[in-house]
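Every protein chain of the complex appears in place save one, which is left out.
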Amino acid sequence: MEMTCQQIAELVGGELVGDGAVTITGLEELALADASQLTFIGDVPHARRWPHCEAGASLINRGLEVEADGRPLIRVDDVDLAMAALLDHVTAPDPRVSVGVDPTASVDPSAKLGAGVAIGPGCVVGPNVTIGDDTQLHPRVTLYDGCVIGAGCVLWPNVVVRERCEVGDGGILHSGVVVGTDGFGYRPSPDGQGIVKIPHVGNVVLGRGVEVGANTTIDRGKFSSTTVGDGSKIDNLVVIAHNVRIGRCVLIAGKTGIAGSTTIGDGAMIGGGCDIRDHLDIGPGVKLAGGSQVMNDIPAGQTWAGSPAQEFTKARREYVAVRQLPDVMKKVRKQLRDMG
Amino acid sequence: MEMTCQQIAELVGGELVGDGAVTITGLEELALADASQLTFIGDVPHARRWPHCEAGASLINRGLEVEADGRPLIRVDDVDLAMAALLDHVTAPDPRVSVGVDPTASVDPSAKLGAGVAIGPGCVVGPNVTIGDDTQLHPRVTLYDGCVIGAGCVLWPNVVVRERCEVGDGGILHSGVVVGTDGFGYRPSPDGQGIVKIPHVGNVVLGRGVEVGANTTIDRGKFSSTTVGDGSKIDNLVVIAHNVRIGRCVLIAGKTGIAGSTTIGDGAMIGGGCDIRDHLDIGPGVKLAGGSQVMNDIPAGQTWAGSPAQEFTKARREYVAVRQLPDVMKKVRKQLRDMG
Partner (left out) sequence: MEMTCQQIAELVGGELVGDGAVTITGLEELALADASQLTFIGDVPHARRWPHCEAGASLINRGLEVEADGRPLIRVDDVDLAMAALLDHVTAPDPRVSVGVDPTASVDPSAKLGAGVAIGPGCVVGPNVTIGDDTQLHPRVTLYDGCVIGAGCVLWPNVVVRERCEVGDGGILHSGVVVGTDGFGYRPSPDGQGIVKIPHVGNVVLGRGVEVGANTTIDRGKFSSTTVGDGSKIDNLVVIAHNVRIGRCVLIAGKTGIAGSTTIGDGAMIGGGCDIRDHLDIGPGVKLAGGSQVMNDIPAGQTWAGSPAQEFTKARREYVAVRQLPDVMKKVRKQLRDMG
């Protein structure tokens, strides 16, 4: 990246205050930016720290005041959107796989490949797989029998999609993702001497624009499908069990686990490190704090937290009470003693 | 799947009530089943919901009453066993690797391969590895020097088994499993300036019929072996540290972590998302609720829950008390104030 402040102001549609010739070679948050970098000021605390930071220039929300010191400022309506526009502008495109089938890949003759499909080294594409136009398989992706991968998808190295699973258009599966592995289901053997595996005959269906983080696993359904709705985004090392149903535009942060047959409504936002029990109904628009352990259904739109999780204001009240408990208990004990 | 209710009744040894000619094309749980699908009624709540569901027919436990409405019912002793028998009958076999060694695989000449062994594309089999009859290596499995893999095993893509580890007959290792990686052990360097890696010279020994879920890791022992007993089943993204000893027929659900040198007794059932400290003794038959954090030994047969985990009835009593704490504390504070 190398842009003048003038060029940046034009790109983001902002109002330049100061020297438009100052050259910027990178973007950085305020605390870390150096004189060659542009930062952003979106609230009063950042505005206060502006004089003490070393950034060469800053985007700043209209309406915020900072101490003028000669460094260029670019006033915009929303620094987050302006930064996003800049990032889009300066971002190098992701590494791509060459269009066509790498000679070290193994593609079954019955597979149907769309136009512009790129199949990297060591990939294995099974019988009756369908791959949509312009989809990229990075090295060593494995697609089992009858998978349907949409158009414009990117599957990073070592992704495994098991038989009959579906990935919608524009899907992104990061390195090491496993879609459609067997659900964790067993029953006692008839002789009572062991455990017998229950077959999982269902599949996994990911909607359009679903992104799945590195090394995350999504189990296939027992009878029907484990599903993830259009536009939902799942972070790294998440465990999604058999027959979970995730709605549209759901965000699930890293290291969360969702047990079998639980439903997550549209637009829910699930923090990292949560454990959600099986057969629950988590309503649309629910927000769940990181590290929550969910043992109950959650009504639409509520924010929950804690372990076991409960509605946020109750969780906070309980948290405050527990923190005070040792001191209160000491007083109560004294009182109980005094009263005989 | 396409079977008449008559055929299904015969297969499961059940008593048909209604029209045996009704055709079924799938299995589904009651809430989701449509008119072409067979469901199952195993308890009173399901029996009550039967009139409101759309399933075409149902298996039902003898002794349960439902409102008859003309849809076929098949009475059996145990719907779970009947469904399992049906699933076994209708399940397509898992995708298989062709018997023999794929030309893109690399197999050391000193490796001993049993009859019917199938080694898929890109596999790497090291020196002195032994593989039992009919074992399947899916694409890109890596077996390091001196591994012993039993007969009838299935190793899914990208499984790594490090040197000298053993997998018993009938083992299933799902995609991305890593068996025998180094334990996490370090000591201060002699000069006090850093950390030195402790070698782990042991291995991992998995018994017969052990199943390990996708992207789970099992560390090798420091001196001797990390072991998993016959018939035990481990879910996805589980972390098993060095020198852990897991008994027979243990179930461990997803995202659980077991720290170094801890022992889990036969038949234990460990919920998902648990953290179990190092050097503990978890007795045979212990049941552990999901999300438990275990800091103490657990006697045989007990059920524990919570964080830190304790015996289940105590955990529940504590949980109820904590939920009431904010209100009780308010009353107590008033009382303390009133009493000066």
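In order of appearance the chains are A and B, and numbering begins at 1 in each one.
Operating definition for what follows: a contact is a pair of C-beta atoms (placed from the backbone, for glycine too) under 8 Å apart; a residue touches a chain by one contact, two chains touch by 3 or more.
Because the structure is predicted, anything quoted here is derived from the model rather than measured.
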- Item | Of B:62, B:96, B:112 or B:317, the residue in touch with the unshown chain | B:317
- Item | Absent-chain interface as seen on chain A, which is shown | 26-29, 32, 80-81, 84, 87-88, 90-92, 94-95, 104, 120-122, 138-140, 156-158, 174-176, 209, 211, 213-215, 231, 233, 235-237, 249, 251, 253-255, 272-273, 290-291, 307, 319, 322-323, 325-326, 329, 332-333, 336, 339
- Query: In the full complex, which residues of chain B touch the absent chain?
  - Reply: 104, 106, 122, 124, 126, 140, 142, 144-145, 158, 160, 162-163, 176, 178, 181-182, 184, 186-187, 190, 194-199, 201, 215, 217, 219, 223-224, 237, 239, 241, 255, 257, 259, 261, 275, 277, 293, 307-308, 310, 314, 317-318, 320-322, 324-325, 328, 331-332, 335
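Throughout what follows, only the chains that are shown with their structure count from here on.
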- Message: Suppose each chain is reduced to the average of its Cα coordinates; what separation in Å results between chain A and chain B?
- Response: 25
